[in-house]
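With one protein chain held back, the other chains of the complex are shown just where they sit.
A and B are the chain letters, set down in written order, and residue numbers restart from 1 in every chain.
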Amino acid sequence: MFQQQTLTDKDITLPILQLSGIVKIFPGVKALDKVSLNLYPGQVTALVGENGAGKSTIVKVLTGIYKPDDGEILLDGQAINFSTAHHASAAGITAIHQETVLFDDLTVAENIFIGHAPRTKLGLIDTQETSKLAQQLLQGIGADIDPSIRLRDLGIASKHMVAIARALSIDARVVIMDEPTAALSYKEIQELYALVEQLRSQGKAILFISHKFDEIFEIADRFNVFRDGQFIAEGKIESVTEADLVQLMVGRSVNKIYPQRQEKICEDVLEVERYCHPTEFDDINFTLGRGEILGFYGLVGAGRSELMQSLFGITKPSDGVVKIGGATTVIRSPADAVGHGIVYVPEDRGKQGVVIGLPIFQNVTLPSLNYTSQKGFIRLAEEFKLAREYTQRLDLRASSLDQDVGNLSGGNQQKVVIAKWLATQPIVIILDEPTKGIDIGSKAAVHEFMSDLAEQGLSVIMVSSEIPEVLGMSDRVIVMREGRMVAELVGDDLTPEALIRHAAGIGEVNP
Amino acid sequence: MNFKTRSLPDRLHSQRSQAFKNWETLLFAVAVSIFVVNSFASPYFLDAWGLSDATFNFTEKAMIAFAMALLIITGEIDLSVASIIALASTAMGVGLQFGLGTTELVFIGLTVGLLCGAFNAVLVTVLGLPSIVVTIGTMSLFRGISYIVLGDQSYQGYPPEFAFFGQGYVFWVFSFELVLFALLALIYGILLHKTNFGRAIYAIGNNPTGALFSGIRVQRVKFILFLLTGLMSGVAAICLTSRLGSTRPSIGAGMELEVITMVVLGGVNILGGSGTILGVVLAAFVMGLVTFGFGLLNVPGIVMSIFIGLLLIGVIALPRLWKMFLNRR
Partner (left out) sequence: MIKRFLIARETLLLGVILSLIALIASRFPGFVAAGNLVNVFNDTAPLIILALGQMVVIVTRCIDLSVAGNLALTGMAVAMLNSIAPDLPIPIILTISIVLGAVMGLMNGLLVWKLEIPPIVVTLGTMTIFRGIIFLISDGKWVNAHEMSASFTGFPRAEVMGLPVMSWIAIGVSLMFLLLITRTSLGRAFFAVGGNPHAAVYTGIDVGKTQCAAFVISGALAGLVGYLWVARYAVAYVDIAGGFELEVVAACVIGGISIAGGLGSVGGAVLGALFLGVVKNALPVVHISPFWQLAISGAAIVIAVTFNARSNRSSGRVILKPVRPDS
């Protein structure tokens, strides 16, 4: 059991940054409810919490994007208010995000020094000096990058390097890393650890946000847990176990029981053979039975979403055969796919899943208009009826069917997307990270629901990066790595170790 | 799984109560005020035939504006419409030189409009080029071809039957153009607000990716919309040529901006996603009333356009200024 540590004399170091009582309210949502966070020099603090716990909000407060509605921020013991993002940056706080917040069309050197480039006597930017300093910084962190090339031409790992070089260039004292390893390969992650070590030895305070426990326990000195916008606990990482952290995150023992199903898998509903794409995936072969839940596991960037979107008709494959119910079909657009009974619930709910600006009922009926309309003319009564039926099945929480879908929470938006597709009476439903960004209570509901669907004879493909979910829900799991299928696991072979090993390629290729 | 008997209400507020808070109501109020002001400002205003003449100020532009509104709602734009008028009119003039009759001329006008629209459509939907610059290009290209054909000459001598479109009356003061305008308003209104196609347009305008992922054939819809703006330009070309009785390569110059002004004034968001045909109709009336009213007061056209420019900026700026003012309190 975890006990709050009291600091001994030995480890009193003043934190560089102290946040206390921070409150941030948005219409209808209390994103941060009197949270605390302390960042110590030369130490890595891991910020842990489920999606929606308030981690990204606190980052925005730290970087000056949001102004807190209440609370205090102390920098070196002095109260400070960040009036703009630039103010925070000038105070020495910088952040590295999953997606680069830099400029693709500027050069590496310009990206590092934008906003604070060295000047000549005339006040103009000294391009030579900028380039030279950029080169020095990059070499200092072991990055072999040419400062004169455009950022667009770099891979994501290199872009992170540039972001770190920028952090060093503004002499940042606090470096925030928000899910930095999301798109990195194993080797690149190790390089990142080395960089973190380097930053640590320079006395910088590092805030490391991740939901991968192995990373947290590898590099963090301290931890801080948020849940539902509230501060829960903090302390030294050596005093807790993974189970402790999970319990703090969730607030109750994690219910690791997934719905049990009778496996009544029947004939093949979907057959995919030699399915290839020029740049995204290669030689994909699998079958899917009626009533089966097929999991697709892999690291971020393995090509799973790309594969699914291609099956759904968003992109064109370069080769391969897809058979539905035994008949070869060519799918050239999502409209085609839906017509053949394949539907896709995307990972990017806001951009690909729902149409924000349209009301709930119109979102639900969008692919089914041919059914609700008469000769192309809209029949509102039929639409409301359809929307009512399916939103009720999913227990949607909203004030009315006419409400703009943009006002709903992530979990409810997901329900709208699923309702939309169920209304088309599909044969195959592909769910891409279905419980990402959803609180744990709703997660369980989605799992139950998926299980019901399979039991009713629908075939489900689930792309997931959460091992417990993949293990608990799937009848079979296909692992992808760098665009290729590397394993198909079932039964006793289906273990967490096997999944990780195949996904990361450990033990097969020299790291 | 527990089935709660939770059932969501269809709507929280009745549609009628929404009606008073929106753009169309504002426009209606503006239109009425302008009508009232004008009737006091000039004794010649309240004359049936005068008002009927006034409608020619907006009918042709409005016909194009209907199609343009649909296109802008999806997030695209077509700046070449006036140039399509020029090309279609030139083509009809050429047909005239060959002694073709009214029916053939109409056919030519519509077909050229459609073909120009198709050209734009292919560039934008098949090649994926941004519509604003593509249509700036075709704007020059289409009118340029008219200049090549006609130079500084003009075609005249259209047959008397042809003159009916732009100069004829269906019943009493109601001109053919006015009736056509009303008919098209009805058709486009139904198309946008009562059909699946219209729903698709709104979906694309609000989130083209989301619409695509929901099975909407986004490119096909946009293709059709470009065809429509081309076709409507062809229709307008027939009306305008018929009304003027001649074709010059400069015909309709500057009209594209007036069409867009009409659309934006009508409450269509230039960035896409919202707008109504009713709004465009009201905007057409507003612009027509202003032009007619000012004309009666002998205000030169170019000064009138100052007012139109101010109106365009004003209708978007004022609500925002108001909101800023409210926030400051």
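Simple rule for what comes next: contacts are C-beta pairs under 8 Å (C-beta built on N, C-alpha and C of every residue); 3 or more make two chains touch, one makes a residue touch a chain.
Not measured: the values here are computed from a predicted model.
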- Among B:Pro43, B:Gly99 or B:Gly151, which one is in touch with the chain left out? B:Gly151
- Task: Could you tell me which of B:Leu26, B:Leu100 or B:Leu141 touches the chain that is not displayed?
- Result: B:Leu141
- Kindly state which of the options A:Leu75, A:Leu102 or A:Val405 is in contact with the chain not pictured. A:Leu102
- Message: Which parts of chain A face the unshown chain closely enough to count as touching?
- Response: 63, 65, 84-86, 89-90, 95, 100-106, 110, 114-115, 117, 124-125, 127, 152, 277-282, 301-303, 306, 315, 482-484, 509-510
- Item | Interface with the undisplayed chain - residues on chain B | 123, 127-130, 132-134, 136-145, 147-148, 151-152, 249, 253, 257, 260-261, 264, 270-271, 300, 302-306, 308-310, 312-313, 316-317, 320-321
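The rule we apply is simple: only the chains that are shown with their structure count from here on.
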- Task: Please compute the C-alpha centroid of chain A, do the same for chain B, then give the distance between them in whole Å.
- Result: 44
- Spell out the part of chain B that touches chain A in their complex, as residue ranges. 1, 3-4, 6-13, 194-200, 202-203, 205-207, 209-217, 273-274
- Query: For chain A, which residues count as touching chain B in their complex?
  - Reply: 312, 314, 333-335, 337-338, 344, 346, 351-358, 360-363, 366-367, 369-370, 373, 376-378, 384, 388, 391-393, 395-396, 398-403, 420, 448-449, 452
